[in-house]
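This report refers to the structure that appears directly beneath it.
Here the complex is missing one protein chain, while the rest keep their positions.
Our next item is chain A:
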Amino acid sequence: MPKVQGKRRPRGVRSSIALKILMAVTGLLLVGFLYVHMIGNLKIFFGAETFDHYAHWLRTIGTPLLPQDWYLWIQRAVLTFAVIGHITAAVILARRAGKARPVKYAHRPKVQGSYAARTMRWGGVIVLLFIIYHILDLTTGTLNPNGKPGEVYANVAADFAPSRWYVTLFYTLSIVAVGFHLRHGLWSAARTLGQQRPHGEKIARAVALVLSVVLVVGYLSVPFAVLIGLVD
């Protein structure tokens, strides 16, 4: 296709499709991280020593080319930018959508879209609140009952102890919210990036569902393993 010339270019990243592409790309990047994070989490089933060693190894990635911890901080910076980009685009698009319908319908049955599709925005807010809590809990250790750096296994075990059932409950709800968010989000990202064949749509929807379910099961296996005493 011929290139779009000079003044005909859209107003850069402010066009609605450009914002959607930003959401799709940042979203996929974050899902990629979630999968790597989940695989790391599952190492808890290999015992305290393996798990703590893995957590320590994360700090040494890239050494000796990079000083200790540098890779981790680079990744944190990239993820933070992705989260900010994702949320900024979401807020701009949500505000535009709100402005596009200033007068609401008096009679409006439930939208046909799936539960996952209808809860993308509020689900996203829940996920954001969870990320903040999760960092304070298991990264900085501020809200963790054990909260000692390096004692990752003990921190997780203390976190999901049966007496702290409300933490496990919040964690479960948040992970399920992530699952719903991705079930629509992954498919939606494929469509935004140009998926356009009816057969491909079925595949994209199926892949989104499978990836979401696997992610939810993978993440929830850890707190429930602690709860039933498999990890302590």
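To be clear about the criterion, a residue touches a chain if its C-beta (ideal position, glycine included) is under 8 Å from a C-beta of that chain, and two chains touch if they have at least 3 such contacts; residues count from 1.
As a convention for this text, contacts and distances are computed from a predicted model.
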**OP:** Mind telling me which option in "Sarcosine oxidase subunit alpha family protein", "Sugar ABC transporter ATP-binding protein", "Succinate dehydrogenase" or "Glutathionylspermidine synthase" is what UniProt lists for the chain we can't see?
**Re:** "Succinate dehydrogenase"
Original post:
Which listed residue (A:L42, A:L72 or A:L93) would be found touching the missing chain in the intact complex?
Top reply: A:L93
**OP:** Can you work out which residue in A:A18, A:L34 or A:A48 touches the chain that's missing from view?
**Re:** A:A18
**OP:** Would you indicate which residue among A:A117, A:A161, A:V176 or A:L220 is in contact with the undisplayed chain?
**Re:** A:A117
Subject >> Hidden partner interface residues of chain A, rising order >> reply: 1-5, 8-11, 14-21, 93, 96-109, 111-113, 117-118, 120, 184, 187-188, 191-198, 201
